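As you look at this complex, bear in mind that one protein chain is not there, while each of the others sits in place.
All chains are identified by letter, namely A, B, C, D, E, F and G, in their written order; residue positions are counted from 1 within each chain.
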Amino acid sequence: MRVTVNGEPQDIEPGTTIRAFLEARDIDIRRVAVALNDHIVPRERLGDTRLADGDVLEIIRVVAGG
Amino acid sequence: MRVTVNGEPQDIEPGTTIRAFLEARDIDIRRVAVALNDHIVPRERLGDTRLADGDVLEIIRVVAGG
Amino acid sequence: MRVTVNGEPQDIEPGTTIRAFLEARDIDIRRVAVALNDHIVPRERLGDTRLADGDVLEIIRVVAGG
Amino acid sequence: MRVTVNGEPQDIEPGTTIRAFLEARDIDIRRVAVALNDHIVPRERLGDTRLADGDVLEIIRVVAGG
Amino acid sequence: MTKQAQPQAHGQPEDDRLTIADRTFSSRLFVGTGKYPSFETMVKAIQASGTEMVTVAVRYMNLDNPGAESVLDYLAPLQCHLLPNTAGATTVKQAVRMAHLAREATGTNWIKLEVIGDDRTLWPDTAQTVEATRVLVEEGFVVLPYTSPDLVAAIRLEEAGAAAVMPLAAPIGTGQGLLDWVGIRRIVERVSVPVVVDAGLGVPSDAAKAMEMGVDAVLINTAIALAQDPPKMAAAMKYGVVAGRQAYLAGRMPVRDEASPSSPAAGVIRETAAAGS
Amino acid sequence: MTKQAQPQAHGQPEDDRLTIADRTFSSRLFVGTGKYPSFETMVKAIQASGTEMVTVAVRYMNLDNPGAESVLDYLAPLQCHLLPNTAGATTVKQAVRMAHLAREATGTNWIKLEVIGDDRTLWPDTAQTVEATRVLVEEGFVVLPYTSPDLVAAIRLEEAGAAAVMPLAAPIGTGQGLLDWVGIRRIVERVSVPVVVDAGLGVPSDAAKAMEMGVDAVLINTAIALAQDPPKMAAAMKYGVVAGRQAYLAGRMPVRDEASPSSPAAGVIRETAAAGS
Amino acid sequence: MTKQAQPQAHGQPEDDRLTIADRTFSSRLFVGTGKYPSFETMVKAIQASGTEMVTVAVRYMNLDNPGAESVLDYLAPLQCHLLPNTAGATTVKQAVRMAHLAREATGTNWIKLEVIGDDRTLWPDTAQTVEATRVLVEEGFVVLPYTSPDLVAAIRLEEAGAAAVMPLAAPIGTGQGLLDWVGIRRIVERVSVPVVVDAGLGVPSDAAKAMEMGVDAVLINTAIALAQDPPKMAAAMKYGVVAGRQAYLAGRMPVRDEASPSSPAAGVIRETAAAGS
Partner (left out) sequence: MTKQAQPQAHGQPEDDRLTIADRTFSSRLFVGTGKYPSFETMVKAIQASGTEMVTVAVRYMNLDNPGAESVLDYLAPLQCHLLPNTAGATTVKQAVRMAHLAREATGTNWIKLEVIGDDRTLWPDTAQTVEATRVLVEEGFVVLPYTSPDLVAAIRLEEAGAAAVMPLAAPIGTGQGLLDWVGIRRIVERVSVPVVVDAGLGVPSDAAKAMEMGVDAVLINTAIALAQDPPKMAAAMKYGVVAGRQAYLAGRMPVRDEASPSSPAAGVIRETAAAGS
């Protein structure tokens, strides 16, 4: 199953939740914002939102800036 | 019959054309622009446009400005 | 006997020392500089310097300034 | 016989006038100012002023400048 | 799309014409007609300025005095182009309406577009000015909008079809000169239509400085009209504009940090002959 | 003793001559002859400038090349006055000596006096310049000293008999413009001999600004000689000087804090007829 | 609606708090977190600055390096408010989206709104910024928009509900200082929400000058981050802001045209005693 994450294609297991996807990559979910198909997924919903084929996922972090 | 000219009420004879109205006041029609009820009346139509009761007439001239 | 003090004529007793002159006017000698006939009189010499007729005395104080 | 001209030593014939010195070098005397041993020699005197051993001659011209 | 800040010197001045839309100008000075002590003085000043285009306004006629002298009677013999303005407008709708009436009254489709956003400073509302430009360009007007020195506003005006952009130097009528000259220069560097500095210039050195930066023309009213001697000041402005333009074409010397003598360093005359060698 | 910063406008430009000592000038632009790419370009620039007086320097002749072209060959046909300078002098004695030699070489008793106090910035030593002025005036020279924008130095130069005072705008050859224009204006207000701004001007707007403050003339060299097109820049400077002078005579509008419209406040056209009354 | 340019001196500095929306600040210096040589230096600089609010940006995570250190790890101990920005946005839609994501990522509804209209100069598009402000305010954000020194844009931002307006001093990252300080002052005089000067300040005197004009706070990033010693410069900026604010509250002396001695005119000591009377 293929999804797009931050503009790049990624193959993942069907049924994967966003939270699982992030934790598998050691991403601290308290430090990111996530949008799925253009809609923001609140942090507390990441664990029960499953990715589907063709989904577009965006993972945003805070960086230094002026 | 009463019309409004440049914001002021004026009593005029029924059937008066704009041109007649202007000429009666010594206004050179080649030097003005005229709007009747918010629509510009081209100079060549001033002679055949008759004022009606309640009409709103605007007479504009060129002045010095920056 | 007449001397000039800060540009003004003053009559004083012959034999008056500068110190006596100053103290008679409640002037604190630790706070002034004194010139007699264009020469500065050091503070410690004020008590043994006597004024003579025609002397020109200048008494200078410190004032606020920028 | 040796003279100094504009800071450089030059060997010349005894008895040479300044005018002769200049003309021998194609220098237009109407366009220069000349000083001999620190004194200016007026143009009309160049012809009768002879150089002597050890003389210091300065030849000045007008140049472009601001 | 971008103009050079320092062009190679080129051509003769007589070839140095300014083209805006369909008109070509020899003079890069436009002049306003307001505020003169008399129409006679205005005429003399316009003549002295050498301008080829003057601004006028449109207003309701005062019907109590319909025979009042018209500025047009004085301007007609001068053979200048007219540039009517929308001075006084504060909304798109009002500005567009004034443009229509001005076209009817003057016969020209050129319009100096003003949409004021703040009454006290007469600062333009650039967002509405962009919108009004779009409307009027669509209707066939040649639009010269008065704007602030805001770069993006100028870019948007160009995109909306403005025939030129006219950033202000300082608030109208103040004569404070080029307050934000860096802002004006930024516009000159980024916009491809002509840039005309409008409003706030006070003296010819202001006009010259604007032209030296590559501004294409300037529009001056108060600084001439309220000078003690308006015709003489008009001539002064003419020369200032020419000076600045010629300097722009001539290519200025680079500014240097270090002093450098104008006379030769070699051969300096000594204090005394004896000091020689 | 004091000049007006803003005179009543007066007279025609043709009557507006500048007199320094025994010479009267129609042009208020003096031009230096150094640093041009060629004598031919220099001649064209001088002609384009309209100047009536040019500066020259005096130097030891290079005896290895005595027949080198003279700048005088090029200047002679131009009918300009010559103003020889003492450029390179750093002491009173040296400056005085250069003045003597310059007088002999050029036949004029006019001298642009320079006594430099700092080699890197070419800043004048005003104390020595005052002293040299005193000496040369006594000897019958017409002395035009180059000075800093220091007010008291300018006053002392006038007291010493200077025919004019020539404060610098910026260090020689930098083109930085009027760095301390307040200083220059202070001199204009307090000195009664003509004030000529010398050195550092870069563009015509600089020259115009100086003239608008009441400066009597400007002297320009590098900004013309090192422009990409020196004759065109010379013309630009001519116009800039005329512009500034005319503006000074015309009497500028007062600078205002508050905006004020150029078009009438009354009779502004409404957004819609219905809005009427 | 209008603030005083020169208030009566009042209160003690400890009472002089700045309130924006629901937050109150003792420090009037906000600091950006970009461009530091290291996070450690950033932390030291933030501490030295005494700031209570720092800006951050939001970006796509680089999935090739998801464990990269987070700026938040360094900021967390500092107890500063976060002010996320929309840097990089060029449209209303993009800015609004970035604001949403920033809110989710940081937990604050405060947003520094940037909508850039020109990539080269990073000049704001004020029309779109007004529109984005309207949208975000409606959604409950506390919006602090970055804007140009254009007066009417600032007024429109206030009307749209901005909690403060943040005009630029000079283009972002240039350190050129207050280019159009008259424009900034105009905004201060006409807008009633706090004015924060953002972008382009280079040195503490720039910050002090802004504060002296009545600006409520300044936001500085590059001038600290790219100083040779960022923590020391951060302290310098802190002092500059305090100096300017205190001076504003203290009420400056009026500028005078004429000199006036600081020491008494009477009783001046004569050259010689003999000169007496």
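As a working rule, a residue touches a chain if its C-beta (ideal position, glycine included) is under 8 Å from a C-beta of that chain, and two chains touch if they have at least 3 such contacts.
Predicted, not measured: the structure shown is a model, and the values here were computed from it.
Since one chain is left out of the picture, which of the remaining chains does it touch in the full complex?
Touched by the chain not displayed, across the whole complex: A, C, F, G.
Out of G:D15, G:E69 or G:E271, which residue would touch the omitted chain in the full complex?
Candidates G:D15, G:E69 or G:E271; residue touching the omitted chain: G:E271.
Looking at the whole complex, which of F:P84, F:P124, F:G214 or F:P231 touches the chain that is not displayed?
F:P124
Looking at the full complex, which residue from G:D22, G:E69 or G:E258 touches the chain that isn't shown here?
Spelled out, the listed residue whose C-beta touches the missing chain is G:E258.
List every residue of chain A that touches the chain not included in the displayed model.
On the side of chain A, residues 4, 7-8, 35, 37-38, 56, 58, 60, 63-66 touch the unshown chain.
In the complete complex, the non-displayed chain touches which residues of chain F?
Residues of chain F in contact with the hidden chain: 117-118, 120-121, 123-127, 130, 148-153, 155-156, 176, 179-180, 182-183, 186, 190.
What is the set of chain G residues that contact the non-displayed chain in the whole complex?
8-9, 32, 34-35, 55, 57-62, 85, 87-89, 91, 93-94, 97-98, 101, 120-123, 171-176, 202-209, 212, 221-223, 225-230, 232-233, 235-240, 242-247, 249-272
The criterion applied here is as follows: only the chains that are shown with their structure count from here on.
Find out how few touching-chain steps suffice to connect chain A with chain D.
Between chain A and chain D, the shortest chain-hopping route counts 3.
For chain E versus chain F, which are copies of one sequence, does the interface use mostly the same residue numbers on each side, meaning over half shared, or is it different?
Mostly the same residues form this interface, as more than half of the numbers used are common to both chains.
Average the C-alpha coordinates of each chain, average all protein C-alpha coordinates together, and give the chain whose average is closest to the overall one.
Here the chain at the core of the arrangement is E.
Just going by residue numbers, which of D-F, D-E or A-G has an interface where over half the contact pairs are the same as at B-F?
Answer for the repeat of B-F: D-E.
Between chain C and chain F, what is the gap in Å from one C-alpha centre to the other?
56
Provide the C-alpha centroid distance between chain C and chain G, rounded to the nearest whole angstrom.
Spacing between the chain centres: roughly 61 Å.
Counting only Cα atoms for the centres, state how far chain A is from chain F in Å.
So the centre of chain A lies 72 Å away from the centre of chain F.
Can you list the residues of chain B that touch 2 or more other chains?
In chain B, the residues touching two or more other chains are 6-8, 35, 58, 60, 63-66.
Of all the residues in chain F, which ones touch at least 2 other chains?
32, 34-35, 55, 57-61, 85, 87, 101, 172, 221-222, 225, 261-264, 267, 269-270, 272
Under the stated touch criterion, can you name all the chain pairs that qualify?
A-G, B-E, B-F, C-G, D-E, D-F, E-F, E-G
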